[in-house]
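Please find one structure pasted underneath; my questions will follow.
The complex appears here minus one protein chain, its other protein chains still in place.
In order of appearance the chains are A, B and C, and numbering begins at 1 in each one.
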Amino acid sequence: MALTREQMAQRVAQELKDGFYVNLGIGIPTLVANYVPDGIDVMLQSENGLLGMGRFPTEDEVDPDMINAGKQTVTARPGAAIFNSAESFAMIRGGHVDLTVLGAFEVDQEGNIASWMVPGKLIKGMGGAMDLVAGAENIICTMTHASKHGESKLLEKCTLPLTGAGCINRVLTDLAYLEIENGAFVLKERAPGVSVEEIVEKTAGKLIVPDHVPEMTFD
Amino acid sequence: MALTREQMAQRVAQELKDGFYVNLGIGIPTLVANYVPDGIDVMLQSENGLLGMGRFPTEDEVDPDMINAGKQTVTARPGAAIFNSAESFAMIRGGHVDLTVLGAFEVDQEGNIASWMVPGKLIKGMGGAMDLVAGAENIICTMTHASKHGESKLLEKCTLPLTGAGCINRVLTDLAYLEIENGAFVLKERAPGVSVEEIVEKTAGKLIVPDHVPEMTFD
Amino acid sequence: MSGFDKRVYSYEEAMDGIESGMTVVAGGFGLCGIPENLIAEVKRRGVKDLTVISNNCGVDGFGLGLLLEDKQIKRFYASYVGENALFEQQMLNEEIEVILTPQGTLAEKMRAGGAGIPAFYTATGYGTPIGEGKEVREFNGRHYILEEAFHADFAIVKGWKADRYGNVVYRDTAQNFNPLAATCGKITVVEVEEIVEPGELRPDQIHTPGIYVDRIIQGTFEKRIEKRTVREG
Partner (left out) sequence: MSGFDKRVYSYEEAMDGIESGMTVVAGGFGLCGIPENLIAEVKRRGVKDLTVISNNCGVDGFGLGLLLEDKQIKRFYASYVGENALFEQQMLNEEIEVILTPQGTLAEKMRAGGAGIPAFYTATGYGTPIGEGKEVREFNGRHYILEEAFHADFAIVKGWKADRYGNVVYRDTAQNFNPLAATCGKITVVEVEEIVEPGELRPDQIHTPGIYVDRIIQGTFEKRIEKRTVREG
């Protein structure tokens, strides 16, 4: 069965390591914070200028001067640091964030990502996404494997305008966990109950399928 | 008579305006702070990262964490700001300092300045001088008009390696106050008792001498 | 002292000199830390054909969204403009020219403008529509594009506390783009919640040194919240 959004977040959270500074995009990536494994501490970076993002505030704690990159009210955990936007993106662009998790419309076998613009549709802007994909060495892209109409989002070449070129090396879809190496997707894990055949069928880009493709495991 | 160092500082101080942010180099420029006219307040920038440099400390106030760009112990005045060196030079390079006063070995009629290096002699470095001359729109260069051997320091073309190209527009020497315009020194004032002839004789670069060259006045 | 007393006492005085056709850079992220009263004064004055540089364009009826109502903005540099129906409409009608700029590049272009850096290289946007027409250059085997600095006629900034010299501190994430905007305006106007005596702010804790600031005004703020998100207490 395809993973739920929560399971996708849970699978991504397995990639967290103790002491990681992590930037989580909007959507499924945000949910990752709910599944940080026991015994592991990560520090969340919010690109508007907050390192050490805490929980959402209680009604009493709400403060208009304290928001996250999604413009939601948040809190800062003890030991947080707050800084201006140039400093925040110095951190991101300079490669100091250990892991970035973000959504996408399409990813291709060269590691290109398209996530911000669909020609003909209203363009809202890239926000910090282009800086994040250009800055992080370690990015996990989360997305459904195919569109509602069954069209693959893992392509030979992105069809939409790019967010970044050659910068993605890991993709988690609702069907599989894949890595991008030497111009191909490498199938590393499949969702419980999802067949290799289904993944092959729904992957338009070059796909390397090892002899053994384990199912994902969840605690 | 040629100006004393104190008179040179006093003459430069006449160029200060209320509300000026000023960077004073080492030597005669430093003395300018002693002659700020009554009713005028200036804020001294020290390029190691201090805006609002105060007086030297009393013995009790000495603090190794509080020094100026000349590495002397100083104090900060109320309303001072202290920042890192990139911020300090952002301020300088970005043209936010209203007036910079610094010494030189040579200045030429194109506004070039040489102040940091004499080939064959030990090179100590330019410190912040190159940033200061490149950043300020308003620079006064203070120097003796000629060397001890009578060789002019106001040249057609600098002979020493430059600190900055085409950036000086005002020069105060012990003999005269001059401005640099369109490839020439323009004699604006002479030191009390110094003849135009002496200045002409000791100026190697192109010199424009107006019909009337007033003597400097001091309070 | 008078030369360093940058306090003004009316918003009219605070925005004195702004004219149609000028470029205005504004601090703020979403509705957080926006110079809301200075924006309202720009609206009141009715100046037109403005080029505005800011991460977002407020919302309908608040923040920079106010300047859309009378079509005061001709060109807008932002990283994200999706919160505003009027903006969308003017963008679709081509009444407003939008130059989308990645958020980090936007911040760095402001800083560069203030810091006398005319241009810098960044990997952000290489290989994307943002890189089109820009110089590409390789350093150590990676591709970068050249981005040029921002300069504005006016910078409008929201601080927390300031002294009369124009030294400013920002509170929490209301800092965002404000200290960067403050550096790249020919005239920088900062509105704050409180003006304190010189010396009350620790010198080594000042975010924006007074040298960048031309006018300081104390105001009151609505501080509207865009996405109130709470958990059970």
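One rule holds for everything that comes next: contacts are C-beta pairs under 8 Å (C-beta built on N, C-alpha and C of every residue); 3 or more make two chains touch, one makes a residue touch a chain.
These numbers were taken from a predicted model, which means no experiment stands behind them.
Looking at the complete complex, one finds that the omitted chain is in touch with A, B, C.
Remark: the omitted chain is touched by one listed residue; of B:Phe89, B:Phe105 or B:Phe185 this is B:Phe89. Residue in contact with the omitted chain (choice from A:Ala76, A:Ile139, A:Ala165 or A:Ile199): A:Ala76. Subunit A residues in contact with the hidden partner, per the touch definition given at the top, are 17-21, 40-43, 45, 50-52, 76, 78-83, 87, 89-97, 134-135. Taking the complete complex into account, residues 46-50, 55-60, 62-68, 70-74, 76, 82-86, 88-89, 92-93, 112, 117, 122-131, 134-135, 161-166 of subunit B touch the chain not shown.
Remark: the residues of subunit C touching the chain excluded from display are 108, 112, 115-123, 137, 139-140, 142, 144, 148, 169-172, 175, 203-205.
Criterion: only the chains that are shown with their structure count from here on.
Least step count on the touch graph, subunit A to subunit B: 2.
Counted by C-beta pairs in contact, the busier of A-C and B-C is A-C. Across the assembly, the mean Cα position most removed from that of subunit B is the one of A. Subunit A and subunit C have CA centres that are 29 Å apart. For the pair subunit B and subunit C, the distance between mean C-alpha positions equals 35 Å. Shared interface positions of subunit A, defined as residues touching 2 or more other chains, are absent. Shared contact sites, meaning residues of subunit C that touch two or more other chains, fall at 111.
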